[in-house]
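Single-structure report; data block below.
As you look at this complex, bear in mind that one protein chain is not there, while each of the others sits in place.
Moving on to chain A:
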Amino acid sequence: MSNYSYIALIPLLPLASFILLGLWGRKYFKTSAGIIGTASLLASTLLSLYAAYSYFFVDGKINGAYGKVEVLKYTWLQFSPGLSIDMGFLLDPISIMMIVVVSFVSLMVHLFSIGYMKGEERFATYYSFLGLFTFSMLGLVLSTNIFQIYIFWELVGVSSYLLIGFYYDRPSAVAAAKKAFIVTRFADFGFLIGILILGFYGGTLDFGTLLQRLTSIQSSEFISITRASFLGVSMLTWGLLLVFMGGAGKSALFPLHIWLPDAMEGPTPVSALIHAATMVVAGVYLVARLFPLFAMDDAALQVVAYAGILSALLAAIIACTQTDIKRVLAYSTMSQIGFMMFALGVSGYGESKGLGYTASMFHLFTHAFFKSLLFLCAGSIIHLVHSNDMKNMGGLRKLMPVTHFGFLIACLAISGIPPFAGFFSKEGILMATYESNKFIFFIALFTSALTAFYMFRLYFSIFWNKEASTEKTHHGEGSLSMKVPLIILTACSILAGFVPFSKLITTDGIPLEEHMNLLFSIAPVGLALLAILLAANLYKKANTRPQKLSQSLGTLYIAAKRKFYIDEVYLFITQKVVFNLIGRPAAWIDRNIIDGSVNLLATVTGKTSQGIKGLQSGSVQNYALYFFSGIAALAVIFIYLWK
C-alpha cells in the first residue's frame, strides 16, 4: 500500500484559494484571481488523476477486489466510547472516481470563467466562491463518515447559494438562491433525522462499520433496526428513506426539484459546475455510498427507482416545451439524474446483479463531461447573443464553429448515439433495468427517445433554424480560455465511454467482465435516431409545424410548458395552507400571548418603579431614617415575633 496522505491536498488547495482570494482578492488579486484559482485546481486535478492511477492500476486491489483505504483519520468529537465523529479521507472506487470528475470539471469551469467573467466587478469574489464550492464538494466525496458528509453537504449548499445569488442586484437571482437553499435545507432536515436513526441503531457513524454491522443479518444491530418499526414500516426503511430525501433534495428529484431550474440565475459556468456535473449528483453519490444498506431493503430501493424514473420522465417532457436554453439543460440534468437514480434502484448487490450500480456510476461519470460541455457551450452562446431565449438564437453554426462542434458532440452523447460517451452508460442502465423491471424499462426507453428529441430541438433551434443576424457579431466566439475547455471536454465526451468501467467500479469491488449486447442496443439507438430526425424535421428550418404540433397536443402541451403546475402547488401549499393555517395563528400567538406576557411584565415593573422611586431622594437623613426604621423593625421581629 502506498502512502495516500497527499489526498489531503486535493480539497485543501481549493480551500487555500478560497481563503486567499476571499480575504485579499479584491485588493491584490483583482485580475490575477482567475490564474490563482485555476492553478490551484490544476494541482488538485493532477493529484487526483495520480491518485486514481495509483489506486486503480497499482495497488488498490486486495485479493482481486478494490478495497477501502482510510487516510489521515482522527477523532474529532467523541460522544461515548463507541460513538464518535471522525474526520478523514476515504478512498474507494467511487470516491476516487468522484474526485477525478469534480476536480476536472471544476478546472474546466475555472478556466472557462477567466474569459466568461472577465471585467466582472466581483471577479475575485467569484473565484473564491468557486474555490469554496470545490473544497466542499471534494470533502463531501472523501468523507469517512455520515456526519462528516453531512457537514460538507451543508457547505456545498451554502456555496451553491452564494453562487446562484452571485448577481445579487437582480431580484430573481436572490429569489432563486433563497428557493434553492430553503428547498434543499428542507430535504436535509430529513437527511439529518435519517442519520440519527441509522447512527442510533447502528451505534456508529462511520461508513465502514455502519455498513458492516447493518448488512449482516445475524448482528444485533440489524435485528434491532428491523424489529423496531414506526407506522408499520421498519426503522431501517425509515432511516434509508429519510437519507434518500436529503439526496433527492440535492439531486433535484421529483417533487423536490423545483429549485434547480431557478438556480440557472447564477453565472452559466457555475451552472455547469454545480447544477449539472457535480453538486446535483451528490444525492446519487450518497445512495451509492450507502448502497449495500439500500440493497438490504427492497422497499427503499423501490422508492429510489420510482422517484428516479418519475423525475426522468417528467423532466424530459417539460424540457421539450421550454424556450430558455439553460432551463432546457436544467430539466435535462434532472432527467439524467433520474436515470442514475433508477439505475441504482433496480440494481442488486454483488456480482452481475450489481450491473445497475456500475451503470449508474458510469452514467454519472460520462454525464459530468457532456453536461458540463453543454452548459459551457450555452455559456459561450449567451456570451455572444446576450440572451437566454432560444427564440433570439438561430444560425449560429458559422459564427461559432468550436461551440457548434462541441454542442453537437454533447447532444449526440446525451442522446446515446454510439460511439459517444453517453451511449455506453445509457446502454448499461437500460440493460440493467431490462433485466430487473420491465415497466421501468419501457418508460426509460421512451424517456431516452424524448431526451434525443429535446436535445436536438435545442441544437437545431440554436445553430440552424434561421439566418444569424449580423449585428450580433461584434465579438467572436470568445477568448482562448473559453475555447480550450470546450475542446478538452469535447474530447472527453467522445472518449469517456471507452473507460472499462465494470472492471473498476462494482458493488462489491470485484471486477466484472464486460459484455455488450449489440442486438439490445438496436431499439434505444433506433428510437433516438428517429427522435433526432423528427427534431430535424420540425426545427431545422423555420416553419409553422412546431406551433401546429403544440396546438394539437392541447392541454398536455400547456401543462408541460407550465411545468405541470408543481410550483403552483407548492405556492398553494405554502401560502394558502401553511401560512394561513399555521403561520398566521402562530404569528398571532407570538404577537399577543408571548409578546403580551413579556410586555405585561415590563409594564408592571415600570409602574412599580415609578411608584417607589421617590424613596431614592438623595437626602442622607432620609436614608438614615430608613435605616433606623429597618433596625427597629428587625428588633421588633427578633424580640416579639421570633419564637
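One rule holds in what follows: a contact is a pair of C-beta atoms (placed from the backbone, for glycine too) under 8 Å apart; a residue touches a chain by one contact, two chains touch by 3 or more; residues count from 1.
As a working rule, contacts and distances are computed from a predicted model.
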| item | value |
| --- | --- |
| From "NADH-quinone oxidoreductase subunit K", "Acyl-CoA/acyl-ACP dehydrogenase", "LytTR family transcriptional regulator" or "Aspartate carbamoyltransferase", the hidden chain's UniProt protein name | "NADH-quinone oxidoreductase subunit K" |
| Identified contact with the non-displayed chain, of A:Ile62, A:Leu549 or A:Leu625 | A:Leu625 |
| In chain A, positions touching the absent partner | 613-614, 616-621, 624-625, 628 |
